[in-house]
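Excluded from the complex is one protein chain; the other protein chains are retained at their positions.
In order of appearance the chains are A, B, C and D, and numbering begins at 1 in each one.
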Amino acid sequence: MLLLQNLSNALILACTYILMAAGLTMVYGVLKVLHIAHASVYTVGAFVGVLAFTRLGNFWVALAIAMFVSGIFGVLIYRSTYFYLLNSPRTVPLIASVGMFVMFTDLLQKPFLMGAYQRAFPAGGAGLPAVKTALFSFTAKQVLILLVTVILLAIVYVILTRTKLGLSWQAASMDRDMASAVGVNLNQSIAANFFLGSALAGAAGVLVGVYNNSVFATMGDLPSYKAFIIIVLGGMGSLPGAILASLILAIVENFLVASIGYVLPRDSIAFLVLILMLMFRPNGLLGRE
Amino acid sequence: MASGYFLTILTFTAMYISLALSLNILTGYAGQVSLGHAAFLGIGAYTSAVLTLRYEVPFWLAFLAAIVLTGLIGTILGLPSLRVRHDFLVLATMGINFVVVSVFKYVDFFGGAMGLVNIPAPSLFGITFRGGVPYLLLTTAYALFTLWICWYLSKTWSGLAFQTIRNDEEAAASLGVNPARYKIYAFGISAALAGGVGSLYAHFLGSVFPDNFVFVESIGMLSMVIFGGIGTLRGPIVGAILLRLIPELLRFIQDYRFTFYGALLVLMMLFQPMGLLGNDSWLWQHLTRWFRSSARSAKEDVR
Amino acid sequence: MKIKLSSLFVALTILSLILAGCASQPTPTPAVEQPAQPQAPEVTEAPAMTEAPLETEAPQATEAPAEEPAAPSGEPIKIGFFSPTTGFAAADGTSALQSAQLAVKIVNERGGVLGRPLELVYYDDAAKPDQASAIARKLIEQDKVVAAISGSYSGATRAAAPIFQEAGIPMLSAYAIHPEITKTGNMIYRIGTLATTQGRVGAELVGKVMNLKKVAILTIDNDFGISLTEGFKQHAAEIGLEIVLEEKYPLGETEFRPIIGKIKASGAEVVYATGYYNEAANLVSQARDEGLEIPIIGQEGYDSPKFIELAGEAAEGVIITTDLNRDSERPMTRLFLEQYEATYGEKADMVGASAFDAVMVLAYAINTAGSTDPQAIVKAISELKNFEDVASGPFWYYTPEREVVRPISSQIVRDGAFHLYHEFTDEALVKP
Amino acid sequence: MSQLEIRSVSHWFGGLQALKDVTFDTHDEILGLIGPNGAGKTTLFNVISGFIVPTSGEVRFNGKAIHRLRADQTVRLGLARTFQIVKPFASLTVEENVLVGLGMPYYPTSAALYQRYRTRSNLDQVEQILAKVHLTDYRSAQAAKLPIGLLRRLEIARALATHPKLLLLDEPAAGLVAQEAEELAALVRDLYAQGLHIILIEHNMRFAMNLCHRIVVLAQGEIIAQGNPTEIQNNEKVINAYLGQE
Partner (left out) sequence: MLTIENLYVRYGQIEVLHGVSLDVGESEIVAVLGANGAGKSTLIKTIIGWARPAKGECRLNGEVINALPAWERVKRGLAIVPESGRLFRELSVEDNLRLGAYLREEQETKKQMEVVFNLFPILAERRKQIAKTLSGGEQQMLAIGRAMMSNPRLLLIDEVSMGLMPILVKRVFQVIQELPQHQVSVLLVEQNAFEALKIVHRAYVLENGHIVLEGKAQELADNPLVKAAYLGG
């Protein structure tokens, strides 16, 4: 029973990883840039979400606004920097990304934006019911997270596989030149990719904000590298891989803590797993050749 | 003018010059981009702190031990670089940083989260090097030593081998360079030099905590190398000086200094991706042109 | 290449020589000779100093002062302050800074110190030791502060302390609790209660006040948490508590569910959980979500309105030990809590109260000493008795180890606010 | 005795067989290795020079099995190669590029950490090698700034510096104008005259046919013909492989 409860908690934890990593892996797939500033998008999403929620009182509207704004924010990041750095050595966009992350985190902390303090995000379960069975239970918040994650993943899945736009991203992630030679307008396609990936990060920010009932300027510190561990574990650019890696990581983390406690901080555990895997399977769990 | 404050800033700048130069061996010369250099700083700091505190080893011995031990650990931690490249190496080194820091944090021998405190100040001929001019001289001497090592290294076969690996590993191998061996050398030397800084760092502050060596510090070091001009000797020095001083100079807008710092990095990458004084940078080309033309006119004057 | 390099060598060497030359002139060593350790205050001695502040500062702050104090004039007296207002610790750093600024404002409204205005010179240290050590020297040498306050974490405070000690400038650590800080020397005092002491009080609370026996301990893995747990366990052994589970967790943890499962299985009757309000808020909400209904005992790390805001209903019934009694009718406590909210639109927290008190203690000490002489200031602090002009007071006295002795209160969250639960006044218990 | 013996070498990339049971020897000669795109020529070079361990088969050099050695080890035995797409060390000067080949095979020890490379005798040797390939005027030029023709010669110079007994040239004439190609051919003949054995992959048939003593033709991973240039030019199989069925 405890086992099942741990498992269901791990599932929710995994959901909060999945959305973040899904957005990042999409972006990485097409651009092959270590987009650390993705974590800034996540924070901006959470911040916009909490603002919208306190003004409007409706979680779903707040979520939509947050996703939209973070999507636009992501596109701006792309068009203002990465767009010009696509053919540079890889350290160049990486350092630019670090620069943006430092800049945005610092800016967000200023009183006219988020301020230094944590803000509550008291959306609760957004009116959803808690689920309680004999074996496991989900709180309303957990139901909300599960539901939103599943819905968003379903939408992403449909976009990726059923629309031309999604097809164009997949094509561009495999062979950017060839994609353009079947008529894909790379500028638009990549921008749209950034929009969706960033919107997912925004949604992740909102959900984590609600789950922990707190939103703060440095909340992106952890996801900035956690998401990378996940997408590497999953094989850079692979969405199913990212989902699988999120699940595995969340379960490993939860069960290690539940069984032997914190042998190491969970991030170090994740990194150890990552280093070991890189040594033996350099292309990730579901990576392409 | 030479206040203790200014001396402190300069002391740290000297330390960071050494750090940037040592990272430059790995990233600039050998082309192995690392986001985990703070780990080596930490290993050096902890080695020296543990030896002087727990075993009452004299500072100078501990300092040497820090260099040697960090170098050895660096060679071991460099092993992933043999399997892993590019973005994956960046992430692996980032991971090494995390794991090293959590070892400091979770192993009681290293003082855990309480850190190690009351680290004695070094002394020589009865002079105690606690801060001030003596310590600045010490760190400056070490920076010069690092510079000399980097310079000398660039004249040796290893230095040449590092550059070939960065340029083209296959071509290097085809000419007899064993890339694995030289990557490990690069990791070892780079780590050893950073370990020495770690020792100086620990004895300057008098205390070390795991949080002093987190991943963000590594970002700072890599930024210095790239900002100044990767793969050159002047670049990391200038990068370390500027990026150490800029936040300090921006104290008047202290709450915004990291906004500027971040923006500066972005702009730099957009407009001068080879760094301020990299070989292809605008500034460097103008400087060398100016030097050359003034040298020429000087010659003509002589005539 | 060779030429360029050697010129660099030369330039660097010359630079360091110049600096060496300059610095060898006036090194800022204190003019006063190092005194012997301050004498332990003898309680029997007539506390003359309790009168001193009453003369210069209006004690009934909330009421209109009978007599307007003369506006301070002349050269301001500078005290240094550093705290992390950027980076991950910005929330605490900002709170500390704002509270210190509030205290300075209050002191100046009441006539300042020695008839001169008090000025706070502050820098952001981003909670980094290297920055703090530079700032310490800047404060001492450029800003020429007469005393300083650390509103920062242990690492940074610890790095700054020896510098102030060496320069002979008093430094007060507001809320950094690393035990080693005050051991640096006779110039370094602490405002917050030593964590081990607070841990001891926590054990007393559990065993003697609540009469519970089986405890699960959760330790946040930093100096704060470890010291607290150490104190708790020591006293727990003395009074016969049974520790059924002990776990550590890292700073910033948000996922406590696996641990909560273990606590439930352990048969604990109460949880003693160290940590800060953000971890605590997650801990208690998740505990209640997971159906763990036993009491949760926290300490001053929880002592922030943010805790109640973030934890919401789950915060109800949580009991903490803290120096700040929010139900206290003491004028300075009321003044601080009310003015802070009025000025900054946020409710004050414990970190802020500590920084506030640090300024108040310094102002008092300077006034009592009648000069800005560092030795006189620390002497005044060391001799302070039953000092009332602090928010988290009264400060009974300082031990020779420069740790404060005062009553410690325990607060319970009821109806979305902290209220007094029990006050510990047993000197043996609350003395570090 | 044949210098290089290639015995039943096969190699698979995933499901694709790049080399099928390739067997041939080299003697005192300039040997041409030709074949259409994707025939497996470069794969074979990679096998010989130690970049690829073949799936099966054996390569011997002067009697010593080398197919399990790494590239940097085969160099030491006297095997040097160039690349189809030139791989200069762009940030180094021409001189330094050659110095790499001169010294690196002989520094598998930690002496590399303290011994300087720029010694009088080393520079003299470089001077000689550069003279051989007519690059003396460019010794201090950065490799990144050289045109392709010079880069080809630089690659050969680097390879020569390793004191090879056998030189593998991967499309040395690609991208060269006629004049340059002729100069290159002269150089290769010259090297042969000085006692070097040479294998070259070439697409420029005029170049290969004029230069090589013997030619081995690969198609789809298999040897389809070998013989002297005239034989090859008139070989049915070769014509088919190149021009298609008539």
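Following the convention adopted for this analysis, a contact is a pair of C-beta atoms (placed from the backbone, for glycine too) under 8 Å apart; a residue touches a chain by one contact, two chains touch by 3 or more.
Every value quoted in this text rests on a predicted model; they were computed, and no experiment measured them.
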Where the missing chain makes contact, among the chains that are shown: A, D
Residue among D:123, D:141, D:209 or D:224 touching the omitted chain: D:209
Residue of D:104, D:126 or D:146 in touch with the missing chain, whole complex considered: D:146
Contacts of chain D with the absent chain, listed as residue ranges: 36-38, 146-148, 151, 171, 174-175, 177-178, 203-210, 220, 232-233, 238-239, 242-246
Touching residues (missing chain, whole complex) on chain A: 164, 167-168, 170-171, 174-175, 177-186, 288
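We adopt the following convention: only the chains that are shown with their structure count from here on.
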Chain pair with the higher count of C-beta pairs in contact (B-D, A-C): B-D
Greatest separation from chain B - chain, by CA centre: D
Cα-centroid distance, chain B relative to chain D, in whole angstrom: 40
Whole-Å gap between the CA centroids of chain B and chain C: 35
Geometric centre distance via CA averages, chain D-chain A, whole Å: 49
Contacts with 2+ other chains: residues of chain B: 105-106, 255, 258
Touching residues on chain D, where the partner in the complex is chain B: 49-51, 70-73, 75-76, 80-81, 83, 87-92, 96, 99-101, 103-108, 111-118, 158-159, 161-162
Chain C contact footprint on chain A (complex, rising order): 2, 5-6, 9, 13, 106, 109, 115-118, 120, 122, 139, 141, 208, 212-214, 216-218, 221-222, 253-255, 257-258, 261-262, 265-266
Contact set on chain B toward chain A in their complex: 27, 33, 79-80, 83-84, 86-88, 90-92, 94-96, 98-99, 101-103, 105-106, 215, 219, 222-223, 226, 230, 255-256, 258-259, 261-266, 268-270, 273
